[in-house]
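Just one protein chain is left out here, and the rest sit where they should.
On to chain A.
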Amino acid sequence: MHIAEGYLPPAHAAAWAVASAPFVVHGVRALTREVRSNPESTLLLGASGAFTFVLSALKIPSVTGSCSHPTGTGLGAILFRPPIMAVLGTITLLFQALLLAHGGLTTLGANVFSMAIVGPWAGFGTYWLLRRFGAPLMVAVFFGAFAADLSTYCVTSVQLALAFPDPGTGFAGALAKFGSIFALTQIPLAVSEGLLTVLVMRLLTQSSKGELLRLGVLSKVTGKDKGAGRAGASGEEKEAAAR
């Protein structure tokens, strides 16, 4: 659930837009580079964007007695890195802001910052660290997607608490209030998103082994679970693919 249209004071809305813009611009360049050097990745890019589309359209009931929706940004961040996800997430947010009156144009910058920037980075960071410490692929994917989902809504809570501090208790009081609305509601949904991302990744390991090898999600040594350093591995694989 994103910040609704007009619900951030103009100064905050502008500040978040300025903060988000460089990430999205950088993302667009990363995306064009990826498509140009690996035209065959277009399909999987489309599938990652589609996953975000599906998940952010599903409003699911949660333990707090309210509804929210997952974000689906963890998968693309793990596959293609966060900059590319910044673009795909922004497209999803634009669709919802323009056609569904969900989120908004004035709050787009803030919503992009939470869902398309912090979420993917938190998800990818969690995934990368877990893989670094030798966690199995699917465990890392689950917690990566979980972190991407939950962190998005923690950021939303912070953004609103900054804009609307509690008259008595200030920022902390408002953060507790918005946190109980967004972050708490999101916990079971983040578990669901983690499980769904694991499901899609399982299907991908069966259907698209070559792509996952090239992207460094699977490593060449065993064909599956050994967590080789992603950065080095993906470089080698690109060369291998070029040959």
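Note that a residue touches a chain if its C-beta (ideal position, glycine included) is under 8 Å from a C-beta of that chain, and two chains touch if they have at least 3 such contacts; residues count from 1.
In the analysis below, contacts and distances are computed from a predicted model.
Undergrad: Name the omitted chain as UniProt records it, choosing among "ATP synthase subunit a", "Electron transfer flavoprotein small subunit", "NAD(P)H-nitrite reductase large subunit" or "Cobalt transport protein CbiN".
TA: Answer from the UniProt record of the missing subunit chain: "Cobalt transport protein CbiN".
Undergrad: Which of A:Ala17, A:Leu31, A:Ala77 or A:Ala97 touches the chain that is not shown?
TA: Touching the chain that is not displayed is residue A:Ala97.
Undergrad: Could you tell which one of A:Val25, A:Val63 or A:Ala172 touches the chain left off the display?
TA: Residue touching the chain left out of view: A:Val63.
Undergrad: In the whole complex, not just what's shown, which of A:Leu31, A:Leu150, A:Val198 or A:Leu213 touches the removed chain?
TA: Result: among the candidates, A:Val198 touches the missing chain.
Undergrad: Write the list of chain A residues that the hidden chain touches.
TA: Counting over the whole complex, chain A touches the hidden chain at residues 1-7, 9-10, 43-44, 46-47, 49-68, 95-102, 104-106, 160, 164-167, 174, 177-178, 181-182, 185-186, 188-189, 191-192, 195-196, 198-200, 202-203, 206-208.
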